[in-house]
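For this depiction, one protein chain was excluded, whereas all remaining protein chains were kept in their positions.
Just so it is clear, A and B label the chains in written order, and each chain counts residues from 1 on its own.
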Amino acid sequence: MAEGIILENVVKTYGSGDTAVHALRGVDMAVAKGEVVGLIGPSGSGKSTLLKCLGAVIEPTSGKMTIGDQCIYDNGWKVRDLRALRRDMIGFIFQAPYLIPFLDVTDNVALLPMLAGKANAEARKMARDLLDALDVGHRAAGMPSQLSGGEQQRVAIARALINRPPVILADEPTAPLDGQRALAVVGLLNDMARQFDTAIIIVTHDEKIIPTFKRLYNIRDGRTVEEVQGQAA
Amino acid sequence: MISLAGRDILHGWGKFVLTGMGLGLLIGVTLSMAGVYRGMVDDAQALLDNSRADLWVVQKDTLGPYAEPSSLTEDSERPIQAMRGVAQAAGVTYLTMQIAHGDKDVRVMVVGAEMGEPGLPGQPTHLISGRQIVRGHYEAVADVKTGFAIGDHVRVRRNLYTIVGLTSRMVSSGGDPMLFLSLKDAQTAQFQKDSDAIVRQRARTAANPQLNPPGNPAVAQAVNAVQSGNTNVNAILVTITPDANPDEVAADIRRWQRLTVYTRAEMEEILVQKLIANSARQIAMFLVILSIVSAAIVAFIIYTMTIGKIREIAVLKLIGTRNRTISWMILQQALGLGLIGFIVGKIAASLWAPFFPKYVLLLPSDSILGFVAVMLICTLASFLAIQAAIKVDPAEAIGG
Partner (left out) sequence: MTLPFTMSRRGWTMLAVLVPLLLLFAWVALRSGPLAPINVTVTQVEERNVSPAMFGIGTVEARYTQKVGPTAAGRVTMVAVDVGDTVVAGQLLAQIDPIDLDQRIDAAAGGTARSAALEQAAIAQIADANARVVLTRSVLARTEHLKRGGWVTDAMVDQRRQELAAAQAGLAAAQANRSAAAMDRGRLGSERAALVEQRANLRLVAPHAGLVVRRTAEPGTTVVAGQAVIEIIDPAQLWINVRFDQTQSAGLATGQAVRIALRSRPDAPLTGTIERVEPMADALTEEVLAKARFAITGNLPSIGELAEVTVALPAQPKTLAIPNAAVHRIDGHVGVWVIRDGDLVFAPVKLGAEDFGGWVQVLGGLSKGERIVLHSAKALSANSRFSIVDALP
C-alpha cells in the first residue's frame, strides 16, 4: 500500500538555550493511503505542534517528512511554495466547518482547484461531482449559512478532498457532534479514505470515536507511541 | 478564478452599500466644502462677469469699488468715453444695505447702473423673468435670491421701488444678492441722508457764521444745496473695442485722466487674493482637515472589514490562497467602497448644494480630482488592512 505520509524523527523546539521548549522530541509516523489513523494525546503533549508541522504551517526543527512520494522536509523544507503544497497535497478538516461564508457551497469546494489554476467551469464540475458523492449535491447552490451542521461538515470534507491530496488532516472533526453523528462522520471519513485513496489523520480526544481506529498514535511528551487496536471497525 | 472581493461584497451587500453610503455622505460633505470654496471664488468672478466691464476706473489710489470705497464724479466718464479704444463707459454705484421685505430683512447689494440703452456695463446680464428697467425711476431688477417677486414693492431709503424683473447669480463678492436700480435712483439711495439728518445738517449750517453770514442768507441756501446734492459714482465701468488692448487703454486713462484703473486680471487679483483670501484659506483648511478625517474613517472602515474576516482569511491562507489574491481582494473592496462612496457623495453634494445660503459650485474637475483622491485614499487605507491580513497566521485556523 502506498504511503500517504511518513514522518521520521521530527523534532520541534521552540526557543533555545535554557528557555527552550521541546514540543516534539522525535516523532515517527507513517500513514498509508486509504488508511485512517487517530492522533490522540493530552493537552500540552505536542499534538497541536505536530498537526501544524503536518500541515506545513510551521517548520520543524529537524527530521524528515514525506507526503505521497515527495519528500517535503529533510532538516529543511524541500519545496519552495508551501502554499501550493498545502493546496495540492494536504486536505484540511477543522473542528468547525469553517466554510467561506460569502461563497456558495459549490465555490467553497471549487475554490481550491481554482486557486490551483483550473478553469472555473471545470473546478465547479469537479466540486459538484464530489458534493454528489457526499450526498450534498442538492445544496450545491446554497450558501453555507443555509446548511445544517452535518451538511456543512460534508462540504468541508468535500473541500478537503477536492484536490485528491495524499493526506487529509482532520482537527477534532467530531468535537461539536453527539455520539451518533460523530461516529457517522468517522465512518464517512473511512469511506472517503478508501474511495479517494488518501491517508486521513484524525486528531481527537473524543472517547466515542477512539475505539473505531485500527491504529492510533498517542503523543506523550513529544513522542508518539503507536497503538494497534484489533477491534477496529 | 472567481472574484473573492465581488463575492464578499455580494454576500454582505446591504452592509457594504450602507457603509458606502455613510462614507458617501462624508465625501459629499467634503465635496460640498470644495464647492463652497469654488462658490466663493465664483461669486467674485460672477461679480466681475456680471459687470461686463473690461476696465474699472476708480478713485485715484483706491482698490475700489469692491474692496475699498471709491467715489468719483459721474461726469468723469465723458472724457473716458471719448478716448481711443473705449467702446462704452458707464458709471455704477454699489451699496450693500439691508432691505425690509415682509417681516424680514434681506441683505442686498444695491447696484446703480445706467439704463438708457441696452447692454451697458453694470446692467443685469440676463433675466429669468420679467423685464429690464424702462422708467428712469422707481423700478428695480432683483436677484432671485433676494426672495422678491415681480410686482413687489421694496423700500430703499425713502423711495418705494417696483420689482419688474428677476435675474440670477448676480451677487456681490460676499454673496449678497444684487438689486439693480437706475443710476440716479441708486445715487439718491447711496448719498441721500434721512430727513432727520438733513434737518440737523441745515441747523448746523445755520448756526455756523461762516456758512450763514449775517446779512447774506443766500450763502446758507447755497451750502445746503451743495450738501444735499450728489452726482458721484463708485466706479466707471469701461468696455473696450475688440481691437484694443486693455492694458494700453488702462495706461492711457491712468495717464490722461489721472484716475486708478484696473483690468480684469487685476480686479480678479484684488477680489480673489485680497478680499476673499482669508475666508478662502479658512475653508481650504477645513477642507484639508475634512479630507484627513475622511481618509482616517475610510482606513478604519476597511481595516474593520478586514479584521472581521480574519478567520476566513486564515482558512483561505491555510488552504493555499496566495497573499496577492487576498490583498487584491481587500484592495478591490476598498476601491468598491470608495466608488460607492464617491457616487453617493457626488449625488448628495449635488442634491443639497442648491439649499446652501451661498453659492456652491461643484466643478467637474473637482469631482474628478475628488474621485482620484478617494481612490488614492482607499488604496492607502487598504494597505493597513492588507498588512494585517498578511500577518494572519494560517496556523490560527487550526485549533492550536
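Here is the rule we go by: a residue touches a chain if its C-beta (ideal position, glycine included) is under 8 Å from a C-beta of that chain, and two chains touch if they have at least 3 such contacts.
Remember, predicted model here, so these are calculated numbers, not experimental data.
Asker: In the complete assembly, which of B:Gly102, B:Gly119, B:Gly147 or B:Gly308 touches the absent chain?
Answerer: Checking each option in B:Gly102, B:Gly119, B:Gly147 or B:Gly308, the one touching the absent chain turns out to be B:Gly119.
Asker: Any idea which of B:Met97, B:Leu127 or B:Ile310 touches the chain not displayed?
Answerer: If we include the chain that is not displayed, B:Leu127 is the one touching it.
Asker: Would you mind spotting which of B:Met1, B:Ala100, B:Ala251 or B:Leu363 touches the chain that isn't drawn?
Answerer: B:Leu363
Asker: Sort through B:Leu10, B:Ala284 or B:Ile307 and give me the one touching the missing partner chain.
Answerer: B:Leu10
Asker: Spell out the interface residues on chain B facing the chain that's missing from view.
Answerer: The missing chain touches chain B at positions 2, 10-11, 13, 17, 49-50, 74-75, 87, 116-120, 125-132, 134-138, 144, 164-165, 168-169, 184, 215-217, 231, 239, 241-242, 340, 343-344, 346-347, 350-351, 353, 361-364, 367.
Simple rule for what comes next: only the chains that are shown with their structure count from here on.
Asker: Please output the residues of chain B touching chain A within their complex, sorted ascending.
Answerer: It is residues 1-2, 4, 7-8, 10-12, 311-312, 315-322, 325, 393-395, 397-400 of chain B that touch chain A.
Asker: Would you tell me which residues of chain A are touching chain B in their complex?
Answerer: 48-49, 51-52, 55, 57-58, 83-88, 92, 94-95, 98, 100-103, 107, 111-112, 114-116, 120, 143, 159, 171-172, 203
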